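Every protein chain but one is kept in place in this view of the complex.
Order as written gives the chain letters A and B; numbering starts at 1 within each chain.
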Amino acid sequence: MATIGQIATRPLRAERHGERSFASIAFLVALWLALAFAVLCLVTLLVTSFVDGVQRLDSNLFTQYSSQVRPETGGARAAIWGTLWVIGLTAVLAIPLGIAAAVYLEEFADPTRWYNRLVEVNLQNLAAVPAIVYGMLTAGLALTIGLRRGVVLAGGIALALLILPVIIITTREALRAVPAEIRQGSLALGATRLKTVWKQSLPSAVPGVATGTILALSRALGEAAPLLLLGAVVFVRFDPDGLMSGFTTMPVQIFNWAGQPQVEFRELAAAAIIVLLGMLLLMNAVAIVIRNRYQRRW
Amino acid sequence: MVALAGASLLSVAVTVGIVLALLLPALSFFREVSLTEFLFGTRWTPRFTGQESYGVLPLITGTAWTTVIGLLVAIPFGLGAAVYLAEYAPWRVRKVLKPVLEVLAGVPSVVYGFFALTFVAPFVLNDLLGLDVGTFSVLSAGIVLGIMIIPTVASLSEDAMSAVPDSLRQGSLALGANKMRTTLRVVFPAAISGIAASIVLALSRAVGETMIVALAAGTQARMVGSPTEFGQTMTGFIAQTATGESTPGTLSYNTLFAVGLLLFVITFVINLISIRLVRKFREAY
Partner (left out) sequence: MTSTETTTAPTTRTPAGGGGALADNGARPRVVAQDDNSRYLPDMPIPVIECEGVDIYYGGFRAVHDVSMVYGQNEITAMIGPSGCGKSTVLRCLNRMNDLIPGARVAGRISYRGQDMYGSDVDPIEVRRRIGMVFQKPNPFPKSIYDNIAYGPRVTGMKVESMDDLVEQALRGAALWDEVKDKLKQSAYGLSGGQQQRLCIARTIAVRPEVILMDEPCSALDPIATARIEDLMEDLRKDFTIIIVTHNMQQAARVADRTAFFTAQAAEGTGDRTGQLVEFDLTTKIFSNPADKRTEDYISGRFG
């Protein structure tokens, strides 16, 4: 190979502005630390809750009611049942409404119309309204229609309203991901738009809708603030038996126990936290399985 | 079809409902307490029979302290994590770390509150850092609040930076800029409105967060002067007072809604700003 006129040049090294300069490395280390901090917090949070609560993770926790006087044998039975009732009702209320609204907005609404745009902006706004405000809304609503506040029905309504915007937004995203050809194919065969949505778009969007819905429900599962406004009674000593029954839920129960001065209550709270996190983990695992199993490639 | 449209109109009805539900009791409140006293009074003692005072400023200082401390934690750590994930993390690392952030985001806030109360305040702040804080302080509530919103900042900022076209990074690297400068001077500015939106959203969550501050900030309203003091926030007041028996129509019940209305107005304004920013960010490229 010819090498005429080869000129000795400075070495190909960059000092201050290079990839291995002090500033670059310090920057990367700082980024690492930021991430490590977040991970460390999560780990610490999980470990401390576990250590605090593990010895109270006994059968009493599941079979006994909370007791003001004997915390060492008390349990979260009423809260567990209350949670199941309220979240069940939340799902029943929020899922159909959320999907219906999403289908309308995504498949039928003309986005240039002012009222549809209003709905859009409104949704974005609602998604960021503090949870506790939904409790105040429901309290006001209950007062207007003459409903007792601290009942399962009111709790379900509050949480359903809270997660409705989330369900609508995720369902719309899932519908938007369904390719236009699927829709057009059906329309070309003479199906009505409603039928197309029902038979084609929605079934194709099920995985996305399901994951979004489960994640929204898991948010409701962990939410206590709006229920406080409804005066969800704390030392409930019965299982809820209907929509008009009084109730408490796990997060509310944890809030109450955590605020008590006795150490036994704190242990109880930690044990309940383990159960609550277990429930959330289960829901998230289901969501991930659905997402992975049904994730389609068009 | 009509039913579908009705469902989406429900969302508007919810907003109207919120406004009415807050406004009506708040109006009765303001018939008894003047707006000036409410907004500028520095004593908040609605439950001291005989010497009730309805100045909301103590609650606002509580909220301001926890929010500012929360953002001081969430912004650097959240942005650091976002920059690492968007620009530096190898694909595999990213695949592991993003779910970790999602889990962090999915932990209920009452759990964070418990963490602040039983671990951060007594162990980290008192024993480890030797700070003179009691069980309750805006510092411990704020720090944990910040930890809770790290994932919000991180994942939205990461989205914004990932949306910056690769051609810009290549253009910068091809000029001999290193990765740090490419990140700080090209990617970051290009994603700035999305990043700003994530911070504004974090702000709105910090202002509206209830359970952490109700558990860890304190139960008594006072003008908070330093981070190691305890204090009550707007949401903390609502949560702690509502757990008691409050009868609709009474002044103490209406007080909740006056504070709720103020909270709603503040977060509403913050949300409008954030929607603006997101829209701008979509138009950028």
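In the analysis below, contacts are C-beta pairs under 8 Å (C-beta built on N, C-alpha and C of every residue); 3 or more make two chains touch, one makes a residue touch a chain.
Because the structure is a prediction, the values reported are computed rather than measured.
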When the whole complex is taken into account, which chains on show are touched by the absent chain?
A, B
Which residue among B:99, B:171 or B:225 touches the omitted chain?
B:171
By the document's definition of touch, the residue of B:73, B:125, B:138 or B:190 touching the omitted chain is B:190
List the subunit B residues touching the unshown chain?
90-91, 165, 167-168, 170-178, 181-182, 185-186, 189-190, 284-285
Which residues does subunit A use to touch the chain missing from this display?
1-9, 11-14, 16-20
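Quick note on the criterion: only the chains that are shown with their structure count from here on.
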Inter-centroid spacing, subunit B versus subunit A (mean Cα positions, whole Å)
16
Applying the document's contact rule, which stretches of subunit A touch subunit B when the two form their complex?
14, 17-19, 21, 23-24, 27-28, 30-35, 37-39, 41-42, 44-45, 48-49, 52, 97-98, 100-105, 108-109, 118-119, 121-126, 128-137, 139-141, 143, 161, 164-165, 168, 194, 215, 218-219, 221-225, 228-229, 231, 234, 251, 254-256, 258-259, 266, 269-270, 273, 276-277, 280, 284
So, in the complex, the side of subunit B touching subunit A is made of residues 1, 3-12, 14-15, 17-18, 20-22, 24-25, 76-81, 83-85, 88, 97, 100-101, 103-104, 106-115, 117-119, 147, 150-151, 154, 176-181, 201, 204-205, 207-211, 214-215, 235, 238-239, 242-243, 245-246, 248, 256-257, 260, 263-264, 267-268, 270-272, 274-275
